[in-house]
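What you see is the complex with one protein chain gone and the rest in place.
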Amino acid sequence: MKGDYFLKVDDLSKRFGGVIAVDKVSFDLQQGEFLGLIGPNGSGKTTLVNLITGFVKPDSGKVIYRGKDITGRMPYTIANLGIARTFQMVRPFYHMPAYKNLIIPLYSPRVKKLSGGKYGERDHVAIDLLEDVGFERDSFVPYKIAGSLPHGYLKRMELARCMALRPDLIILDELFSGMSMSEVASTMPIIEKLQEEGKTMVVIEHRLRELFRVANRVIVLNFGRKIADGTPAEVMNSEAVKKAYLGTEAE
Amino acid sequence: MAVGYRRERIDRGIKARCDDIFALSSYREVLYLVVPRVLPVLLLLVIPLVVGIYWAKVIVMACIIAILALSWDLMFAAGMISLGQALFFGIGAYIAGSLNHYLGLPPAFTIPIATIGGGILCTLLLSPVLRLRGIYFAMVTLALSLMFVRIIEATRILGGTEGMTALSPFPSLWVEVYLSLIVVLLCLFGFRRLINTDYGLVLRGIGENDRAVMSGGINIYWYKAQTLFIGSAVAAFAGAFTAHYQMVVGMAAFALDYSILPLAAVVVGGSGTFAGAALGALILVPLSEALRAFVGLRIVFYCLAMVIFIVALPEGIFHYLQRRYHQFERLVEVEVRK
Partner (left out) sequence: MGAVLVYGLINSVILALTAIGFSLTFGISGVANLAHGGLYILAGYLTWQLFIHLGLPYALAAVLAVIICGVIGALIYRLVLLRVRGLMLSEVIATFGLGIAILEALRWAGLISYKYKLPAFIKGGLQIGGVAVDYQRFLAVIIGLLLVAGLWFFTHRTKIGLAFRGIAQNERTALAYGIESDQAAMLSVAFGSALAAVAAIIILPLGVTTVDIGYEILIIAFAVGIVGGLESTLGIVVAAFLLGYSQTFAAMYIGTHWIMIVNLIAIVLVLIIKPSGLFGKFKELEERV
């Protein structure tokens, strides 16, 4: 039945020295699902994403994407299969203008195959993508050197860079952290539109109010282990989740 | 209230270019852009006709070093710092020399074969290091260039300590001078063009932040290998050229000079712009010729120049000149509260 699932994570584990970062996490994802991934700090969410996208090699377990075993493959191979991710600590190319930051994913084999593109055309696509995340093409923002842009702008640029890959599975790692309320308000429609378009998404977030508006399913991690999996309402009522976030009452 | 001074840098009003787009509205602007590019090229092409044979030979040497410096700059753009350009140089020299010495092929054949073959060989040799951190690439290039000398000396293969002598020369000095000059100019303008394309952007991205490039679906190791191939082929050309220019190939082909001089040239001229690399070579080599009385101290001179520049003027001479050309500075009075 493996072929039925869009993404299947099977008993994934990773330890760094003495610390178990991810402890036998398993879940299945259907196409078009919007999965929220939450948990206290240090619960292994980013490591799990790193394991799925190839940036860290798992100690054990499997990752199966559309029937293909992608466990431990190189990050660029996985990206070319259609899985794009953002980084929690933004990783722009600080010395290039914002729109040039997007040209690099546009140069990947995947995008080349999907839409051709010659030198010069990618510039236009890049500007379009930046417009999709809210940077007007007539403003100076796309042409400013990335290192001079504020943090919130860089996060939106990360999202644009993610979209440049024309992904089928999008993984966002704390996209809203560091954004002001107005930036969050202007970025949410983009996320909602992606969901309406039917893209499969995995979103790590701490801002639960925004997340629960769009997510139809939530997984909670604590100390590397999955402690809850269900709709937002189910998950927030779970005792285990409450204990993880709030701790037990002192007797 | 005291008065202090703040240095202000302002672009000159006639900056008429943005990437590939030129906005020209007067001959002054045309000249502003064209002169710094065309004038040095014209000068370079004309100078060998004017100075004597001795200085023409110095120019050839400067061109050889410039080619090595340009190849270093390309590899640096993609994140590879080489401390052993002599490795690529020597491999090219030995391939050309062997083909000429043992098979009798003329320079018109040995040089292209050495260029491509040297590039392939060097890329294969260094491909395992591409996955490691930058310091490993630097160490391995240095170690291999030092080791090859000793291995040739010890095993006495390929001519051993005497090397291969009596290699075929070029038809004339003018061929040597202008061939080397043209290759320098080709590499200079070719690399600049390359680095401004989307392909070059990918290379620069790899040099700056390779994990981000990987997450964009690009196989960084394949692109690094391509850059290594181009850079080492160019350096191998320099070696093959020198083999026929000096008509001899020996252990000196792997000499430290060929690693240090290009490095000093790039540091002094300014890394990352290719023009800086060429400029540095064209400054340092004639300068050291003028100081040739102090034979043994030449490398010391290069090394100290390198260290001083990397600490005091890391941007290099070219960036400095560029900045002064495009901007002017002025001191502005500022009130300073005590």
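The first chain written gets the first letter, and so on, giving A and B; residue counts start at 1 in each chain.
Definition applied: contacts are C-beta pairs under 8 Å (C-beta built on N, C-alpha and C of every residue); 3 or more make two chains touch, one makes a residue touch a chain.
In this text the structure is predicted, and so the values were computed from the model without any measurement.
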{"item": "Option touching the unshown chain, where B:135, B:175, B:291 or B:332 are the choices", "value": "B:135"}
{"item": "Candidate in contact with the missing chain, chosen from B:10, B:49 or B:154", "value": "B:154"}
{"item": "Residue, one of B:24, B:81 or B:225, that touches the chain absent here", "value": "B:81"}
{"item": "On chain B, residues whose C-beta touches the chain left out of the figure", "value": "76, 81, 83, 128-129, 131-136, 138-140, 142-144, 146-147, 150-151, 153-155, 211, 214, 256, 260, 263-264, 267, 271, 296-297, 299-300, 303-304, 306-307, 310-311, 314"}
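Throughout what follows, only the chains that are shown with their structure count from here on.
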{"item": "Length of the line joining the C-alpha centres of chain A and chain B, rounded to whole Å", "value": "41"}
{"item": "Touching residues (chain side chain B, partner chain A) in the complex", "value": "197-199, 201-202, 204-205, 208-209, 211-220"}
{"item": "Residues of chain A touching chain B in the complex", "value": "53, 55, 74-77, 79-80, 84-85, 87, 91-96, 100, 103-111, 119, 122, 161, 164-165"}
